[in-house]
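Scroll down for the structure; my scribbles are underneath it.
Note that one protein chain is taken out, while the other chains of the complex remain in position.
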Amino acid sequence: MNAPKVVVVGSGPAGTRCAETLALAGLRPIVIDENSNNGGQIYRRQPENFVRTYSQLYGSESDKAAAVHSDFDSIRDKIDYRSDTLAWAVSENTLFAAERGRSVEIPFDALVLCTGASERVMPTLGWNYAGNYSLGGAQIALKSQGCAIGSNIVFMGTGPLLYLVASQYIKAGANVAAVLDTSTVWDSLAALPKLLAMPSMLWTGLGLIKTIRAARVPIVHGVQPLEITGSGDAGVNAVTYRDKRGHAHTLECDAVALGYHLRSETQLADLAGCAFSFDRRSRQWIADIDDKSRGAANVYMAGDGARIRGADAAEVSGRLTALTLLLDLGYAVDEKEIKRLRSLHARYERFANGVTRAFPWPIEHVRNLPNDAIVCRCEAVSVGELRDASRGKQADEINRAKAFSRVGMGRCQGRFCGIAAAEIIADATQTPLAEVGRIRSQAPVRPLPIAVEQ
Amino acid sequence: MKTQSSDVIVIGGGIMGACTTLFLRQRGISVTLLERDRIGQKASGSSFGNLRRQGRPISQLPLANRSSALWAQLSESLGAEIEVELSGHVRVGYSDRPELVEDFTHYASQAAETGLNLEVFTGKELHERFPFFGPEVLVGSYSPNDGHSNPRVVASACARAASANGAHVHENMAVTSANKVGEDFVVVTDAGLGFTAPSLVIAAGAWSNSLAEAFGEKIGIVSRGPTMLVTEPAPYFIHPCLGVVTPVEEESIYLRQIARGNVIVGGSTRSPASTSTGRAIVDPKNTLSQLRQLRRLVPALAQLNVIRVWSGVEGYTPDGMPVIGRSEREAGLYYACGFSGGGHQLGPGVGEVIAELIDTGETDTPIEDFGIRRFNASTG
Partner (left out) sequence: MNGARFTRLAEQDRQTVTFFVNGQAIEALEGDTLLVAILAAKDHVRQSEFGDGNRAGFCLMGSCQDCWVTSESGERIKACSTRIVAEMRIVTETVNLK
């Protein structure tokens, strides 16, 4: 029998551990990543000619980053690693990848999707102006390019990244105007028991807040973002928000970093035939995964692309998925190890649930967005246009509202507006969010050049 | 069982059913429209949106011309923005088929007799007139008054207007059986509701086979999924719709650019489609073949990116022509189904013709060639 062909998409912590486990079992997986370098989001590598140390770059996580990088380097000759390669479509047992301008077909016996996360962002009036970035974008500017997104920056949103990136900016010497959090302190207290599942991470979180306070950067909880002011020509110049007592405040700035925790990147899973269910806790659609980490017959999922559980959990789930896959393929596997990883993963899960609880998605703010706010940045569709399309034309289902209003029809395929659009439709048509549904994925996963060679 | 009665029941809320309902109401006839899904979400909502008359069999042109006149004022009469753009249509042939010059010229003279005026351009003249064509394009037949519209919004806009004018439009309601009892048709839906009417229109697209069979008539529609894509926006530079004439499926692409800038492309190799799931999934290989052909037709488009692909369930009759008109076997039964490529343009014309037939018993528009008789004959 020929060795089974396994393709792993993603070389972040999940993909790295998955590929490593497969390689150690004697398989030679193909590992695809659209980035030029392995490491994924959290352990993104800086260009070769940069000189910052691991501890400068990854802080408290530097040992883990170093381990993920060096372990990946050590299996390089045991895997078929293809960087700068985008998996743009899947059809039966074949992955279509665009590899530096050329489309190739990669047949597989099993596909492991370790596609990670992207950010969940709440639109705000003015978030389409130049100078608005996602929190992760702000972090990438700093981590992999040594730049700040502006010279006076407001951090607004909620979630662990809000505090992490703000403190990274402060440490790097950037001028941070304020950290505006839509969640209240009460939310974090309520989540404390679950957060205690991972005391070390909780300490890291408290440390971040100390760094921000020490720099005398105000942290405001329970805000309602009102407007990012500016102009189409010059970009952002201020942020207006309302505090808990209902008072409006305006902060001048030339850049805004926005983020409200994360969402799984599931487009490939959708194209590969995985089913999805609505998750009430996160108010998102997540892939149905069985106890073997399978989303469809020979399609496995691991890491944040399957469930938002964080980087440490991604490493564990990458290993775990590889082991269950090996078992399915008839390889001898240490079942005790599977058990151990499962219980470890369960702890991360409790912690992740605590994070979701502590930093809730601000439903009311999304639903109360003004009509003139842009909801879909790609197609410049306003909240009012979406409300009209869904209310006036009885489109209480998101794909129908998309067809009528063009929301989510642009280059990003609804990645950055789909979640907010669903809330707006649910509110405008008085439909339960779960019934509004999710935007059906279509290839290509990212824009594909018409000039692609074949 | 509680039943509701009206003058006409229309099964299927695609563009055919929605237009039929609209024009029946304009004649003051009471009508019930039953749609399994949501209005215009099947073939009609995923189609390319072409308003092309040229290239059809000459026998279809009177109907297409009638439809064309309706399109020109449809947006206004519906009071809805359906993005009708009558910016022309060019059918082209490549240089490896020089006989097309003769074919196009001959077709143009026949079409002129029905009132459709076409201009045939070749060589330098063609490339000066339409500078975006690739060097392989040899001949183009230009139809200045054809164009395109936004298929995602048309059928639902028609149904909304019909409903505002008193039609009973039921969505999420699938017809499970249809029979003739005495003078009336009795139609039962999955929700257990019953509807009766002396006239019944089958406009159920690719799903019409079993409904016709209930009346002893066999159409034999087979479903396929055309391959579609849309590009990122670019400055508006291709005003007419374009389509390649060729017997080779892979070469047969068509495209249009909307004023917002996106280029919408269809054609080339089709994918399988399923009437049971109501979906058709694009095979990425077909997208790739479409891209090869696209670069050949308009090389400048190679600078753009594809941002989304899709498909939909299109129903093909054995001879590729639609079924329009009266049943041969059951009085009061009408068909408006079996439309494959080309159905979008015909929608308003078919709706008006069926409404006219039901209302007056006759129509001036020749539709004999599209009768169900031709399939009944072959199945005995």
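The chains carry the letters A and B, assigned in the order they are written, with residues numbered from 1 in each.
Heads up, the rule we're going with is that contacts are C-beta pairs under 8 Å (C-beta built on N, C-alpha and C of every residue); 3 or more make two chains touch, one makes a residue touch a chain.
Keep in mind it's a predicted model, so treat the numbers as computed, not measured.
A.B. asks: For a quick check of understanding: of B:Gly45, B:Pro151, B:Pro233 or B:Pro348, which residue touches the chain that isn't displayed?
C.D. replies: B:Pro233
A.B. asks: In the complete assembly, which of A:Glu34, A:Asp181 or A:Asp396 touches the absent chain?
C.D. replies: Answering carefully, the residue with contact to the hidden chain is A:Glu34.
A.B. asks: Where the complex has a chain not shown, which of A:Gln145, A:Thr250, A:Ser277 or A:Gln454 is the residue touching it?
C.D. replies: A:Gln145
A.B. asks: Using the document's definition of touch, tell me which of A:Glu61, A:Glu119 or A:Glu397 contacts the absent chain.
C.D. replies: Once the missing chain is taken into account, the touching residue is A:Glu119.
A.B. asks: For subunit B, which residues lie in contact with the unshown chain of the complex?
C.D. replies: Interface with the chain not displayed, on the subunit B side: 232-235, 237, 260-261, 300-301, 303-305, 307.
A.B. asks: What subunit A residues would touch the chain not displayed?
C.D. replies: Its contact residues with the unshown chain are 34-36, 41, 46-52, 118-119, 128-134, 136-138, 140-142, 145-151, 172-174, 231-235, 254-255, 265, 374, 377-380, 410-412, 415-416, 446-447, 449.
Going forward, only the chains that are shown with their structure count from here on.
A.B. asks: Going by the contact rule set out above, which residues of subunit A touch subunit B in the complex?
C.D. replies: Residues in contact with subunit B: 88-91, 94, 96, 103, 105, 393, 397, 400, 403-404, 409-411, 413, 442-444, 447-452, 454.
A.B. asks: Which residues, counting only subunit B, touch subunit A once they are in their complex?
C.D. replies: It is residues 38, 41, 45, 152-153, 156, 160, 230-232, 281-285, 287-288, 291-292, 294-295, 301-310 of subunit B that touch subunit A.
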